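A single protein chain has been omitted from the complex, and every remaining protein chain is retained in its original position.
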Amino acid sequence: MLWNLPYITVVALTFVGIVTVLLKKNLIKILLGINILESAANLFLVSLGYREGGVAPIFTLAPSELMVLPTPQALTLTSIVIGVATSALVLSFAMVLKKKYGTVDITEIRRLQG
Amino acid sequence: MKKEVVMIISLVIISAFFMVVAMSLTFGSPAMTDMDDYFLRYGQEQTGTNNQCTSVTFDFRGFDTLGESTVLFCAVIGVALMFRRMQGGEEHEDE
Partner (left out) sequence: MRMSRIVRVAADLVYPAVLIFGLYIVAHGHLTPGGGFQGGAVIATGAALVIVAYSYAEVRKWLSGKVLMGQEVIGLMGFIGVALLALAFGQVFFFNYLNASGSLFGTPVPYGINAGELNTGGFVPLMNFSVGCEVWGGLTLVILYMMSGIQKEAT
C-alpha cells in the first residue's frame, strides 16, 4: 500500500476538502476548504508524470538523460494560477460582505437587496 | 443533525470508491508517454530552450498560457470592481 502513497494522500485531501466545504459555517473556512481541494488536484496532476529514477526535464547540467514527463507540470502551473485568482475574488467578496452585513456567517447572509 | 450524518456517510462511501481507484494506479511508470517522448527528443531543436517545462508551457501549448493570463487579468479587474473607492470618497448608493 505504501508504494501508492501520493494517490492515497490525494484521496485523503479530497475528503478533508469536501467535508470542510459542506459542513462549516464561516466563509473564510469554506474558502480554505476550496484551497485544500485545489491542492489535492495539483498533487494528483504532478504525481501522474513521474518516471522511476528520473530527474527534472531540464538539459542544463542534468545528471542523466532519463527525465520525468514535462506536460503535467505545465498543466499544474496553470491550475495554481487559477487557484490564486479564485482565492483573491472570494476574499474580496468576504470583505465587502462583512462591511454590509456585519458578519461572515453564511446562515445569516440571506437577505437579497436591491 | 440527521442531515450531517447522511452527508458524512455518503462522503465515506465516495472516498472508499476513490481509494479503490487510487490503489489500481501504478506510481512511477506512466501509461502513455508518446507525446512527452517527442517533446523531450525534439524540444531543443524546435524551440531552442534547455528547459522543457518552459518550452511546453510557452511554445508547444501556448494557448493554455494565453487563457491563463486572461483569467488572471480578469480576476484583478474583478477585485478592482469590488473596491470601487480607495482611501476616501463617498459611497455610491444606486437608486
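Every chain is named by a letter (A and B) in the order it is written, and numbering of its residues begins at 1.
The definition used in the following text is that contacts are C-beta pairs under 8 Å (C-beta built on N, C-alpha and C of every residue); 3 or more make two chains touch, one makes a residue touch a chain.
Keep in mind the model is a prediction, meaning the values are calculated, not measured.
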Q: Would you mind spotting which of B:Ala16, B:Met35 or B:Ala80 touches the chain that isn't drawn?
A: B:Ala80
Q: For the chain that got dropped from the picture, name the residues of chain B it touches.
A: 41, 44-51, 53-55, 57-59, 62-63, 65-66, 69-70, 72-73, 75-76, 79-80, 82-83, 86-87
Q) Which parts of chain A are in contact with the chain that was left out? A) 56, 58-62, 65, 77, 81, 88, 91-92, 95-96, 99
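Everything that follows uses one rule, which is that only the chains that are shown with their structure count from here on.
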Q: Indicate the whole-number Å distance between the mean C-alpha point of chain A and the mean C-alpha point of chain B.
A: 8
Q) In the complex of these two chains, what residues of chain A are touching chain B? A) 1, 3-8, 10-11, 14-15, 18-19, 22-23, 47-52, 57-60, 67, 69-71, 73-75, 77-78, 81-82, 84-86, 88-89, 92-93, 95-96, 114
Q. Quick one: in the complex, what on chain B touches chain A?
A. 4, 7-8, 11, 15, 18-19, 22-23, 25, 27-30, 33, 35-36, 39-40, 44, 50-53, 55-57, 61, 64-65, 67-68, 71-72, 74-76, 78-79, 82-83, 94
